[in-house]
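Structure below; questions to follow.
Missing here: one protein chain of the complex. Every other protein chain is in place.
Chain naming follows the written order as A and B, and within any one chain the residues start at number 1.
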Amino acid sequence: MLGEHEVTAAGVTEEVVRRIVAEELERAGRREEAARHASIIASKGTLDWAYPPLILATTAAASGMDASIFFTFYGLNIIHRDYEQKLKVSPVGNPAMPMPVPMPSIVTVLPGMGPMATHMMKSMFEGKHVASIRELIESAQDLGVKLIACQMTMDVFGYTRDDFIDGVEFGGAAAFLADARKAHVTLFV
Amino acid sequence: MLGEHEVTAAGVTEEVVRRIVAEELERAGRREEAARHASIIASKGTLDWAYPPLILATTAAASGMDASIFFTFYGLNIIHRDYEQKLKVSPVGNPAMPMPVPMPSIVTVLPGMGPMATHMMKSMFEGKHVASIRELIESAQDLGVKLIACQMTMDVFGYTRDDFIDGVEFGGAAAFLADARKAHVTLFV
Partner (left out) sequence: MLGEHEVTAAGVTEEVVRRIVAEELERAGRREEAARHASIIASKGTLDWAYPPLILATTAAASGMDASIFFTFYGLNIIHRDYEQKLKVSPVGNPAMPMPVPMPSIVTVLPGMGPMATHMMKSMFEGKHVASIRELIESAQDLGVKLIACQMTMDVFGYTRDDFIDGVEFGGAAAFLADARKAHVTLFV
């Protein structure tokens, strides 16, 4: 701020102008819009990959950011009315999946291994008091996270708007980009 | 803009300086460079994961953004001269893959299931009039999307420059980062 002595009746000096500009730039930086936006794509449709977009978006929203999730491809499963039946996890092809005992690939494809892995993962998260997918979706909606279903992949996979939970919006890649181009945090999960 | 009464022959007041700065900042924000750039990494080499980087980059370019795709690891398949043979999709290990009938993992590894899933996915996209990979690549090039092949993974996988479609550039992680650090939209597909 300027003291009386720095402003004459007629105007300000160059030095004062530079100081004002620096102050305004810093103020603008503090309220920088892009730092307040997170745009996340959820493209995977398994139980394990449903957590990261929901956890990241709700955490962002809880800390005051504007967050949106764009559900596309297999990620449409996450906001499908039957998501609790649709979200499964498979140990097949993921040697990083923790299993009760080490097992070779040939065993992971046996009947029962998929359901076992799905059950095991749910138990692991519940046992550690991590919010369930249901709780995360409810939190996201309570916190104002924008949930957008990808219209194009809905058409490809034969879904209609009625297949999805209430409160979902519908849009295409252009809708995602309109948000994302204003955001520092942009993630493809 | 300033009225006659605000400018003296000698200079402007602090109040006027602050107004000018606010105007210039808003103008700078409207033409904010980072909001006009999208840098996308394509790292997967299957048919399903070839769509998102191409759709996102062409949509960005069509809306006036500068877009680039950095093809690395298995993603090099997408710009390989033989991409139409190389891009396949596998239901194995992806319980979210829509299949004609529900099937356990043990069935997805049977001979014929991979080709069937690849054929089915192509039909689903064509049936909904979604552009083919060929059309998306051509659109990307028409719209000026920069296509960069990762030199390091090319070497690792034994590819030479002649293995790729015309118009591809070559560079490393540093080339990607030089673009991406100026972009709001940065995605790893």
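The criterion applied here is as follows: a contact is a pair of C-beta atoms (placed from the backbone, for glycine too) under 8 Å apart; a residue touches a chain by one contact, two chains touch by 3 or more.
Remember, predicted model here, so these are calculated numbers, not experimental data.
In the complete assembly, the contact with the undisplayed chain comes from B:Ser43, out of B:Ser43, B:Thr58 or B:Ser139.
Although one chain is not shown, part of chain A still touches it, namely residues 8, 10-14, 17-18, 21-22, 25, 29, 34-36, 38, 48, 51-52, 55-56, 59-60, 63, 65, 92-98, 104-106, 108-109, 124-125, 128, 130, 184-189. In the full complex, the hidden chain is touched by chain B at residues 2, 7-8, 10-12, 16-17, 20-21, 24-25, 28, 33-34, 41, 43-46, 72-74, 77, 86, 88-90, 92-94, 108-111, 113-114, 152, 155-157, 172-174, 176-177, 180-184, 186-188.
Rule of thumb we're sticking to: only the chains that are shown with their structure count from here on.
Between chain A and chain B, the centres computed from C-alpha atoms are 18 Å apart.
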